[in-house]
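Structure first, commentary second.
Every protein chain but one is kept in place in this view of the complex.
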Amino acid sequence: MLLIVAFLLFPALWTVYLGLTDYQLTGFAAANPQVVGLENYDRALSDDRFSNSLVLTLQFVLGSAVLGQAVLGFAIAWLMRNRVGALRRTVEALVLLAWILPSSVITFLWIALLDRDGGTLNALLNTPGTAWLLEYPMVSIIVFNIWKGAAFSMMLYAAALGNVPPSHLETARLAGAGTFQQLRDVVFPRIKGHVLTNLLLISLWTFNDFTPFLLTAGGPENRTEIMPVFIYRIALESGELGFGAAISVLMLLINLVIALVYMRLLRQRKDAST
Amino acid sequence: MAAITTDRLTKVYPGGVRALDEIDLTVEDGEFFALLGPSGCGKTTLLRTVAGLEESSGGSLHIGDVDVTRTPPGSRDVAMVFQDYALFPHMTVAENVAYPLRIKKVARAKRTEKAAATAGELGLSDYLERRPGQLSGGQQQRVALARAMACHPSVFLFDEPLSNLDARMRLEARTFLKRLQRELGVTTVFVTHDQAEALALADRIAVMESGRIRQLGTPSEVFRRPANTFVASFIGSTPMNLLDGVVRPRGIEVAGELLPTPPEPAGRLVDGEKVVYGIRPEYLVHSPTAVPGSLAGEVRVVENLGHAQLVTLEGPAGFVQLVVDEDTPVALGDRGFAVPRQDRALVYRDGELVTSGDPTGLAAAGASGTA
Amino acid sequence: MAAITTDRLTKVYPGGVRALDEIDLTVEDGEFFALLGPSGCGKTTLLRTVAGLEESSGGSLHIGDVDVTRTPPGSRDVAMVFQDYALFPHMTVAENVAYPLRIKKVARAKRTEKAAATAGELGLSDYLERRPGQLSGGQQQRVALARAMACHPSVFLFDEPLSNLDARMRLEARTFLKRLQRELGVTTVFVTHDQAEALALADRIAVMESGRIRQLGTPSEVFRRPANTFVASFIGSTPMNLLDGVVRPRGIEVAGELLPTPPEPAGRLVDGEKVVYGIRPEYLVHSPTAVPGSLAGEVRVVENLGHAQLVTLEGPAGFVQLVVDEDTPVALGDRGFAVPRQDRALVYRDGELVTSGDPTGLAAAGASGTA
Amino acid sequence: MTSHPDHAAVPSASDAAPVAVATTPSGPPPPDAEHRRREAQRAAGRAGARKAVAGIGFYTFVSLVLAFFSLPLLWLAVAPFDANPGLSASLPEFTLQNFRVLWDNPYAMRSLGNSVILAGGTGLLVVAFAALAAYALSRVRLPGRDMLLYVLLLLSSIVTGTAAMVPLFNLATELRLIDSQLGVILVLSGGLLPSAIFILKDFMDGTPRSYEESARVFGASPFQIMRDIVVPVVRPGLATIGVWSVAQVWGNFLIPFLLLRSPDQYPAAVVMYTFYTEGGQANLALISTFSLLYSVPVILMFLFVSSRYGFRFHGGIKR
Partner (left out) sequence: GSGGGSGPDTDSLVISANAIAGGKNEQEAKWIEEWVIPNFVEHKKEKDDVDVDVSFDASGVDDEQYKTKLALDLQGGSGPDIMNLDGIWIGEFAQAGYIKPLTEVVTQADFWEGWDQIPEAVQKLGSFENERYGIPAGTDGRVLFYNKDLFEQAGLDREWQPESWDELIEAAEALAGIDGVTPVQLNAGTAMGEATTMQGFLPLLAGAGEHIWDKGKWRGESDAVTDTLGLYETIFSDGLGDPLLQQEAQGRDKSFEQFAEGRIGILLEGDYFWRSVVHPELGIAPMEDRDEVVGYAKIPAIAPGKGIHGQDYASMSGGSARVVNPETDSPELAFELLTFMNSDEALKALLEGEARITARTDTNADVLADDPMLTFVADEVLPITAYRPGLAEYTRVSTLLQEATASVVSGNSAQDVAASYRDKLEGVVGGAGNITN
């Protein structure tokens, strides 16, 4: 617990405090930072770059986490649920590999894959000269992040599906329900809790994911400057730590809103099941 | 309504387990049919194959006159009640009951009405808006039944429908189920590992062991004349005493005591051959004093059966159990003597019942007898 | 070995549920004691409070002469077998059995030896190196027993030890458990909701309902003279028929039929008062023809009990169940008449048994009788 | 099968025939039997077709998934052996020279060792503390306990971000944890713990209490219960968390870079950055080779853990 207080609570609160100052890493403001109150927040909220990055982040989270990872992870888990043996192990191992490899390594893999000139993808699709990362930057990092993070959802859903009694699925089948109806009527209501845990965690992680920076550096023209990249640039490249901290806090608040939405859904489920 | 006929129905699971081994079986139209057997004998597999939830590996299956061997489950016109009822926890009772109708695209108003009617027949009218979690086990079971009934299938399949109820409710539900089936007249197959349940409920019973049917007959046939020692030891609320014996000219010698040969196999035994002498605890009469042709022993355990007592004697023949009237005083450590009712004793040779040669006796195992 | 005494033992759960309501109870040294009751009546709570897993909210608890009300579970010298056995899935059978000894810091060699010995007594010698997941239910149960026995506690506590077994194994385990307890002579409290199990196994039974003890006595006391309609309907493999009646000068009128008043309450009934007439199905004699003083009805259900049949009649008195000999032919739709055995009929007023005023009759409920 | 109007009515009790009389199906089938038979055959045919389609669909999907997840890995398999790799995965001009160069590099190999220390240390710490905390949270009924978890989880998102580097750095300075691997381990653990606790708590919730209670009845202390029962039972969860936190640390650059001074202590994530030129250009030959070396330990760990302890979630908030 001390560990958490020392290395989590304390720095977090300090960051919140920094957000109220004009602290910079260098320059005059580093020598004597001033408390500027909510000015940073004011600035952030009226900054196009902030709103741009917020919109991008939401797209990124929605596209890669909520839709991508969760859906792909679920699809794999669903199709593999009754399988055993080499096929399942291979699929799972590959998916998990993408999850555990260090991000600096996998970004190289993806840069090579999507490269304009000699990229594997262009060679495969016979689309020479397509600069995926430039022409479809958001799509690229979304697909990339799906690739990188689907494993967690897959594992979670595999476990969740294990909790769906086969008899429920079979009751639906006997009534003549197709796959979609089974998913809608039996599986989904049953694993709602897992779905929400999963969404909560992957949204949070994706929201804080800095890796796309290594792929696109926020570009082209800030079209992939998601929130963590924005903060990185503000805090590290421009050294504006006060401002960066304020944005971190804003990010936390947005995360909080997302978490509250999820928890609301969760509560509804709880009411419904008692 | 329809009869179910299987012809050399076989199911081999991917792992190589032969869960059904060329099962030939006919369940008559409107019959209440029990599948009984120890855990792992293939009861559930048979039921699921009938339902279409498992694909058979060989043989064929007819429901009514239609070959449904390759028909998907939703099109077989059967309803199944699972051991855990499989009620959808997020739906109300009414929604659960109406679910099959919803899948069959019955209009909302119509299906609500039909569901309410079916639930009403089972006394669930007051619970329509509750969720399964808010119901007792017995009520849940009735909801599962109502759901199965809702679309008027021609066959009901029950997999251990009572085993999740507590002892008291199980008894009530048993009687209820029997009455309901009688009224609906729908062909019903139900699986159980509780012989008492099977005896009480079924019109006919198939006793299974490792994927095969070991005996098929009415409850009293199966109870009185188990076709082999496996069935003998499986059927009966207290298992049959099966004692090693040797055929002698004037009876069967069990642990040095000569017991009279039962009338049926009398002419078919060869002097000196080894047989198993079977007698149910209910058909042993207790005597505190020595009687010729009885099994002696010391009272080891006395179990109260309510209006009777189950006494375990330990003697030269090993453990022998007998049922003693509640008013007869039996104390631990006493010596007791168990006198067989000769007309109810059975003799097994190589595990099979020795019969008078009357074909009905043998036919009970394997072929489908008359109910 | 030690007796267990509770004095106004009360347990209120944080939510406000009063799971135990001033329980006074003495379990004698060496006794095999059953706690019986419907789901949610507090059986498990009482057992857990004795084990020390729940802290009591009031009252006191002694094991032997020691007040253990506040003693932590590890120091009470009790062993508990849980309904799910709680075998540690990552340990082998041998390790599981040896675990209590390991906690008590018995040297490795010694505890291996002891564990092997205990497991051997229970016929587990061949499975010592297996893990619980590789055992059948019955074997698992024996491992749980062996683990409980390993450190020779003075009290055994069993929470529905048999309910996870299938019907056949349950019977075997029951006899085995009874014999084992007899040999060890350890004070044993076991929880069940199966009255047959309680009757068969226990020296004495406490029947509970919503946190209170409704009757306490030997199996035959509880079976023959249930102290109230709750116990009456709970005990017995087929529930007692409880029929509304009115006291008349020459008997008790039930649905227009005058039944003879049983001898015991005879002098204690007031003319015209409403009572409940109780008679077990086993004590009703079947007659195909009308007999005065009998309950008439149409045969609705016939359940095969093996060597007998349970017949449900529907008549003016509602449903009446009776047990009929296996040889008596009974067909659905027949008219039947049930004649009560007068000496076994009971009369309840306001739910309580009307007795002859003989203190032993009443004493059965509340005070601790002799084993 | 569609509904059959002719058996919709439930027969009343009075006309229920005695079941003992079996109706033998003889004579011509009833008029709708022919219809039913056709219907059933059609259904069987449809099912057969659907099954074939489903089978093709399944294998197509699986192939796509396999391709999707393995394609990017191609480069990692090829480039390290290429004398002059570009960003295209072309057929290499085979060489092992790149490995030689790295072998001679004073920091490359050592950095892998450092990574192992940091990742292993953090992994152990996170697993140990998360297990204790998750156990406590799962077993103790604390009001607002879920709330506490959510708050921690959210705060962890700040602390793992870039903006918290000043507080973390100054904290480490005050605690004299600069240039100490312990410092890196502690700081990283702080950020990873909430998620780890969150995931592990599900595992703990899924463990029957009766295990611990039976151990308690035998007199086991809380520590003994933890060591003998809880830890072995939730081992797949611990393994999952362990692998997860190792992977997180393995890829983390900023914290070790900021907190460590001497290059001897740098983990691989930091050393990987040294294979850029003064102008910021990547030396692809070395980077691809190092990437491979850098990935091997986590892959080995994953294989080891998954074969040894299983790698499964129990998952989900159970309420």
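Letters A, B, C and D name the chains as they come in the text, with residue numbers starting at 1 for each one.
Just so we're on the same page, a residue touches a chain if its C-beta (ideal position, glycine included) is under 8 Å from a C-beta of that chain, and two chains touch if they have at least 3 such contacts.
Just so it is clear, the structure is predicted and the values come from calculations on it, not from any experiment.
Touched by the hidden chain within the whole complex are the displayed chains A, D.
Shown as candidates are D:105, D:180 or D:224; the residue that touches the absent chain is D:105. In the complete assembly, the contact with the undisplayed chain comes from D:283, out of D:95, D:180 or D:283. Of the candidate positions D:227, D:261 or D:308, contact with the unshown chain belongs to D:261.
Among A:66, A:79 or A:134, only A:134 touches the chain that is left out of the view. In the full complex, the hidden chain is touched by chain D at residues 86-87, 104-108, 165-166, 169-170, 173, 178, 254, 257-258, 261-263, 270-271, 273-284. Mapped onto chain A, the footprint of the missing chain covers residues 24-31, 111, 116-117, 131, 133-134, 214-222, 236-239.
Everything that follows uses one rule, which is that only the chains that are shown with their structure count from here on.
Note: centroid distance chain A to chain B, computed from Cα atoms, is 56 Å. For chain B, the set of residues that touch two or more other chains comprises 72, 74-75, 104, 151, 182.
Multi-chain contact residues of chain A (touching two or more other chains) are listed as 176, 273.
Residues 38-39, 136-137, 166-168, 171, 174-175, 178-179, 182, 193-197, 199-201, 219-220, 223, 234-239, 280, 282-283, 300-301, 303-307, 310, 312, 326, 332 of chain C are the ones touching chain B in the complex.
Contact residues of chain C toward chain D in the complex are 14, 48, 51-53, 72-76, 78-80, 82-84, 86, 88-91, 99-100, 102-104, 147, 151, 331-333. Chain A contributes residues 165, 167-168, 170-177, 181, 185-186, 189-190, 272-274 to its touches with chain B in the complex.
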